[in-house]
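Note that one protein chain of the assembly has been removed; the remaining protein chains are unaltered in position.
Chain naming follows the written order as A and B, and within any one chain the residues start at number 1.
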Amino acid sequence: MCLAIPARVVAVSGPDQAVVELGGIRKQVSLALVDGIAVGDYVIVHVGYALARLDPEQAAMTLQLMAEGGAASEVAP
Amino acid sequence: MSRQVKPGYARALDIRHGRVDLSHGGGGRAMVQLIRELFARHLGNAYLEQGNDGTVLPPLPGRLVVTTDSHVVSPLFFPGGDIGCLAVHGTVNDLAVMGAQPLWLTAGFILEEGFPLADLDRIAASMARACREAGVHLVAGDTKVVERGKGDGVFITTSGIGVVAESCTLSGAAARPGDAVLLSGTLGDHGMAIMSQRENLGFDTPIHSDTAALNGLTALMMQHADGAIRLMRDPTRGGLAATLNEIADQSGVGVLLDEAMIPLRPEVEAACELLGLDPLNVANEGKLVAVCDAALAPALVQCMRTHPLGREAAPIGTVIADPHHFVQMQTRLGGRRMVDWLSGEQLPRIC
Partner (left out) sequence: MKYIDEFRDGALAADIARAIAAAVEPERTYRFMEFCGGHTHAIARYGLPDLLPANVLMIHGPGCPVCVLPIGRIDMAIELALEHHAIVCTYADTLRVPASGGLTLMRARAQGGDIRMVYSVDDALRTAREHPDREVVFFAIGFETTTPPTAVALLQAAAEDLANFSVLCCHVLTPAAIAAILDAPACEAPTGVPLDGFVGPAHVSTVIGSDPYAAFACAYRKPVVIAGFEPLDVMQAILMLVRQVNSGRAEVENEFTRAVTPAGNRKAQQLMDQVFELRPSFEWRGLGEIQRSALRIRERYARLDAERRYPLAYRTIADNRACECGPILRGLKRPIDCKLFGSVCTPETPMGSCMVSSEGACAAHYTYGRHKDTVEGTA
């Protein structure tokens, strides 16, 4: 049951509620499972809930690694 | 003194606040009033004014093409259209993709007791507009009313009659290996417009249905490339996947699609992502797929793009020899996968 999509937070409305946007579609989601989300952040959305904030630096690093043909292995800290 | 014979009903139909009741289907005065003051006001024409149990139509040059369709869409009104224009477009399109010129429609309405007349008026007006734009006439109609709870507001059943030239050879069995597969525009708009209206999906941005009459586009295509087009079809329920699988079976061939060439509106793509749906399985109501001689494909695509309903036309694949009649797709990643029939009803996926 893993279908979850990264979407951009465009508005924080009320406690624990936000509006996210994906490809022009806007949707209400719950922020009850995350903290410190701001407008402009990307969150992973699953069944109407944000599960995690997406880290843009890590995303860029991952793409970089892929482009380098995954030069050196990365061990989890 | 002479007095004009009054019509049998003293008061005009209250279209603003009135509702359908069982008498409107009873065959009596109420039904006649409904037909005259609502349906005929929008859809009336010389054929309907013949006023008999059956309408006499003039003879046609060429061969007759007939089709029938039922419309049970819910919600009845959606961004981009409603059940009325959808009914007209769907019927016109079934004729148009046969290479026929659509001429005449019939429409049967099953109305639910309690259905607002204002909504019915909107639907009739929308149908009339769609008929005018497509250049077709409603030539026969029927109305029935069912008890409250036994219908979904309104169901519409249509039939359509068109005429096709003697020389036309379009057929679902005519696709040959090497032929090009063309698509007239973006996939999934109608199905996602309907899905996104469902109460519990909560999309704030409307996706618009693509419902439209395609006979102008098909006439242009036939004019330009008659003889080189093997077949045309409109990918409605079941989406492009169903249509291509039908064609593959009928023609005894396989199809290989190129995912990168398939046009998608960003919001439709996003909605499909959110719901875990495949755009290839989503219904379209204003698009067509055509199979043609590969040599003519580039020129035919250019021709389609000159028409408002074909602006995003694209070549999306090739017909190949395949004894198993599979439809396959080269994904944008480079791997290949099958494009199978939709299993069961399309439901949003959570997984």
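Throughout what follows, a residue touches a chain if its C-beta (ideal position, glycine included) is under 8 Å from a C-beta of that chain, and two chains touch if they have at least 3 such contacts.
What you see is a predicted model; the values in this text were computed from it and never measured.
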Left-out chain, listing which of the shown chains it touches: A, B
Candidate in contact with the missing chain, chosen from B:132, B:150, B:311 or B:332: B:332
Residue ranges of subunit B at the interface with the undisplayed chain: 200-202, 260, 266, 269-270, 273, 275, 278, 324, 326, 328-338, 340, 343-344, 347-351
On subunit A, residues whose C-beta touches the chain left out of the figure: 1-6, 8, 22-23, 30, 32-35, 42, 44, 46-49, 51-52, 54-56, 58-59, 61-63, 65-67, 69-70, 73-77
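In this text, only the chains that are shown with their structure count from here on.
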Rounded Å distance, subunit A centre to subunit B centre (Cα mean): 39
Subunit B-touching residues of subunit A, taken from the complex the two chains share: 1-3, 5, 19, 22-28, 45, 47-48
Complex contact set, residues of subunit B against subunit A: 196, 202-205, 207, 266-267, 269-271, 273-274, 276, 349-351
